[in-house]
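For this depiction, one protein chain was excluded, whereas all remaining protein chains were kept in their positions.
Then we have subunit A:
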Amino acid sequence: MTSAPRIGILALQGDVREHARTLRGLGAEAVPVRRAEELETVQGLVLPGGESSVIDKLTRIFGLREPLVAAIRGGLPVYGTCAGMILLADRVEDAIAGQQTLGGLDVTVRRNAFGRQNESFETTLPVPALGPVPVAATFIRAPEVTGVGPAAEVLARLEDGRIVAVRQGALLATAFHPEVAGEDRFHRLLLDLARERG
C-alpha cells in the first residue's frame, strides 16, 4: 500500500468535484465511480452530497446497488456527506415512495430535517474525535440523525443536541458538507481508514 490511496467518489450526481478537490489536496488519487468494475479498484469511497432519491435510483438502474452494498459489508471505508449519509443509513424518514438506502450505519436519518433552502446554514462545530479546533460545517437542506443504534458512535452534535456526524467502524457520515468550505479532516480520517485496510 502506497501513501496515496485510490479513493472513489460515487459520481452519478452531486458535488463530486468538491470531494475530488479535497481528496487531491491531501495527496490521494480521486477517481469517479459509476460502474461496478470501477468500484473494485478503490481503497475507499465517498458518497457525495446531491439528491439522495436520484442517486438511489441511478445506483439501481445501472447495477451499482448490489456491488456497493457488498463493498460496504466487506469493510470498504466509506464517507457519506448529506445525501451520502442518507444512503449509508439503515433507516430513513421522509423518503420518497420506494426510496432505498445502501445501509451499513445503524442509524435513522431524517431527510430535509432543517427545513428548506432558506433555513440552510453554516456554522463551526466541535468534533472531539478530530481535535480541539472546530470544523467548518455547511448544512444544505440537510438531514439529521434521529436515532443511533448500539453499533454506531456519535461524532458531533449541534448546540441543541441534534446529531449530525456519526461513525461505525470504517463508515463515516456527516449531515453537513466540509468539502464546500475547505475543511479536510473527515477526508483525512477516510484516508487513514483506507491505509489501515491496505
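To be clear about the criterion, contacts are C-beta pairs under 8 Å (C-beta built on N, C-alpha and C of every residue); 3 or more make two chains touch, one makes a residue touch a chain; residues count from 1.
What we mean here is this: contacts and distances are computed from a predicted model.
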Listed names "Pyridoxal 5'-phosphate synthase subunit PdxS", "NADH-quinone oxidoreductase subunit J", "Rod shape-determining protein MreD" or "ABC transporter permease", with the criterion being the UniProt name of the chain not displayed: "Pyridoxal 5'-phosphate synthase subunit PdxS"
Hidden partner chain, residues of subunit A it touches: 11-18, 34, 49-51, 53-54, 57-58, 61-62, 82-83, 94-97, 111-112, 116-126, 134, 138-141, 158-159, 177, 180-181
